[in-house]
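Worksheet for the structure shown next.
A single protein chain has been omitted; all remaining protein chains appear in their positions.
The letters A, B and C name the chains in turn, as written, and every chain counts its residues from 1.
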Amino acid sequence: MASLATQLGPLKLQNPIMTASGTFGYGEEIANFMDISHLGAVVCKTVTRAPRAGNAPPRTCETAAGMLNAIGLQNVGVERFITEKLPYLRQFAVPLIVNIAGETIEDFGLLAQALSQQAGVAALELNISCPNVAHGLDFATDPVLTEQVVAHARAATHLPIIAKLSPNVTDITLIARAAEAGGADAVSLVNTFVGMAVNIHTRRPRLSNISGGLSGPAIKPLALRAVYRCAQVLGIPLIGIGGIMNAQDAIEFFIAGASAVQVGTATFVQPGAALEVIQGLESYMDKYAIASIKELVGSIITT
Amino acid sequence: MASLATQLGPLKLQNPIMTASGTFGYGEEIANFMDISHLGAVVCKTVTRAPRAGNAPPRTCETAAGMLNAIGLQNVGVERFITEKLPYLRQFAVPLIVNIAGETIEDFGLLAQALSQQAGVAALELNISCPNVAHGLDFATDPVLTEQVVAHARAATHLPIIAKLSPNVTDITLIARAAEAGGADAVSLVNTFVGMAVNIHTRRPRLSNISGGLSGPAIKPLALRAVYRCAQVLGIPLIGIGGIMNAQDAIEFFIAGASAVQVGTATFVQPGAALEVIQGLESYMDKYAIASIKELVGSIITT
Amino acid sequence: MPQRILAQIIEQRELTPSHYRLRLAAPEIAQTAKAGQYVHVLPRATHSFDPLLRRAFSIMRAAEDAIDILYRIEGRGTALLARRKAGETIDVLGPLGLPFAPLTTHNILVGGGVGVPPLVLLAAQAVPEVRIQALIGARAATEIIGQEDFRDYDVPVEVATDDGSAGHQGLVTDLLERQLSQSGLTGQGLTVFACGPLPMLRVVAAMSQRYKVPCQVSLEENMPCGVGVCNGCVVPVLGAGDDYGNYRRICVDGPVLWANEVNWGHYSGDSC
Partner (left out) sequence: MPQRILAQIIEQRELTPSHYRLRLAAPEIAQTAKAGQYVHVLPRATHSFDPLLRRAFSIMRAAEDAIDILYRIEGRGTALLARRKAGETIDVLGPLGLPFAPLTTHNILVGGGVGVPPLVLLAAQAVPEVRIQALIGARAATEIIGQEDFRDYDVPVEVATDDGSAGHQGLVTDLLERQLSQSGLTGQGLTVFACGPLPMLRVVAAMSQRYKVPCQVSLEENMPCGVGVCNGCVVPVLGAGDDYGNYRRICVDGPVLWANEVNWGHYSGDSC
């Protein structure tokens, strides 16, 4: 049997497949469809300091092989997260990565601090790349701010820190290196691409927020390229995200240089998608006699 | 009957539907499938100063609702273009927009000059955004260079100039404004998004060039958003490009602010796609009693 | 507990060129489904990622280990669904959502267009003691849905059509107004259950409030996941909402809500 164990800096995972933030809620619902403890890790919906109501509906819209969303970081806020959501998530024998977002650098520090004191939090993912809230993209489009926010969070916690980056930039390697310089243990690539759709009968945008973030198979080639490029220049591990629907897709990301991947939109289509990816990955590794996932990571041949 | 006539600065078109560069060759083949003279304009494959062999195969690869290409600007060069291709294209009663690309600012000036002296050239589209050649993206990712190259071409020709921009940037409005400042009569948005795909059996990239440009329905929401944002800030007309497969798609671009559109990848699927878009647009305008396409352009309701 | 099953198509019946009734072999769903619940159906082939997401359809019938849905061709997903033939299998998740509240002594079911199906199941699952009146609205006689089903369950039906080709010419809400003003049952264990287009539901909700009759509405929104994890399907509610603010996810906390819970003033309901 192939070994799927992987490592993201200090964070050890039994396998490299995790859920993507915002596509798994806080686990309560998906637990009806799969055994969460078989995952490599779970990443829960972004938590902010104060509760957020999110954007007005319509919040989502399907596009060709993809979807737009403008949820607007609807969440219960960190206090209720700790009292109401964390106890549930803590019970699974699987690392919990809490995804956090703030409006200011200080917000990230305070959230990191608050969550570090809680049992059952394995790592923090900094969402500095949400396209659906005011100033959501300010950090991840600016290398200086990226480095600062990561460094600030770094100082506030002993937990491993993952910086989640935006693909809506001219050169993502600059941002990834800034995250590394700021002390990130890993980066996750990518958050959604900003897009929109128009109802030609009403002449209105299909989302109340006008624009939204594109996810799903449509973006896979773009996400894969971001991972590949960053893998060439980074000294820290990468988590690949974007359009992963099955094991084949995940394997492309490993070969391009990702040490782990997150399954997002696929979970909407198949609530158990992430587990199917694990199974398919095992079959592939068996077929090609790959003993450890580490042999696969970054094994792309370009000569 | 609705009037489809539109105007791109000094350039008058009988309708707002054109072919996209690189998806129409020089017209010889598509003429077997449709009456080219019914189009609003034709845009031919990029022409460079010297002939270019292009990239090694494989050059294309299908992705979810899209395709990657890395043709690498294969073309006969401007001299043979003028002697061998232009006479054929000139015979159609439809404006010909010649798409040009150079490696330096001077190249663009020389190409503009050479083509200005030819009968039958209605306008020039500056391809400053090809992702598949070395330095292809240098111009369109930098507002200063964009302004310079447009200004240089502007000085070299009396023809209308359209700057074709890249979506692979943090803020496309900055680049579009730079093109406007340089004297462009219009901008066309967008060229392809940089992406890649990996063959998990050989662990090689699916394109010999490693990365390629993503086109087709997958990118439509992203292209539409680029057009919408630029329409808010520009004083010159916009041409929308990206994933337009049918009239509905084209209409979304008009509503978002495009004065004309280009049909690209759709032509690969249906060689007569552009004409079908014109027919569908006419039906839509008749259905909603829209007398002129100008009423539609930028008519998006966001309140 | 919702299940994901590959259900075989028993019958795909074309009712009109744009209306189909699909019967699926789905014992796991048929045995537990309650009126108001829906299934989430993947219309595409597994070899294609477009259209990407599932589509929601109310369960219209749940008997003999099979379920029926009735749908209208709206766009790409329903167009693809209509091409599927008996014998093929289809990926279905269900039953999902919270069902209608229990029927009361007297009940008026108000259905518009393809909003009728869940009301048919509500009537089918009624105990004999309750009294039910069904009101159906449609564009034209050919598009009336559920009339025969209600008759099979001995539920009296009144019909309204836009073009007057059957029943009352006008809106189904005209029929409701008549019922409410004439029946004298308001305040006597009468409940209204409604499903249909948003403009209809608005009127039904306002009318029920005016007559002080409790009213349940089954709502629609784009539903990416159907299981409560995306927060995409929310509608604005008065008061507390769900866990996440002044919105409620209609996929798991609906699709049926009490009309007086909905924040109608902030609900535009434009969906894509």
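For this structure, a couple of remarks:
In the analysis below, a residue touches a chain if its C-beta (ideal position, glycine included) is under 8 Å from a C-beta of that chain, and two chains touch if they have at least 3 such contacts.
As the structure is a prediction and not an experimental result, all values here were calculated from the model.
Remark: the absent chain touches shown chains A, B, C in the intact complex. When the missing chain is restored to the complex, the residue among C:4, C:76 or C:266 that touches it is C:76. Interface note for the absent chain: among B:9, B:51, B:120 or B:280, the touching residue is B:51. Check B:8, B:41, B:67 or B:290 against the missing chain and you find that the one touching it is B:67. Listed for subunit B, the residues touching the missing chain in the whole complex are 22-25, 28-30, 32-33, 45, 51-54, 56-62, 64-67, 69, 71, 74-76, 84, 197, 199, 202, 204, 206-208, 216-217, 245, 265, 267-272.
By the touch definition given at the top, subunit A reaches the unshown chain through residues 64-65, 217.
Touch with the hidden chain on the side of subunit C covers residues 44-45, 47-51, 76, 79-80, 83, 85.
We adopt the following convention: only the chains that are shown with their structure count from here on.
Greatest centre-to-centre distance from subunit B is found for C, with centres as Cα means.
With centres set at the average Cα position, the gap from subunit A to subunit C is 35 Å. Distance between subunit B and subunit C, defined via averaged C-alpha coordinates, is recorded as 46 Å. One finds 34 Å separating the Cα centroids of subunit A and subunit B. In subunit A, the residues touching two or more other chains are 64-66, 197, 202, 204, 216-217. Multi-chain contact residues, meaning those touching two or more other chains, occur in subunit C at positions 49-50.
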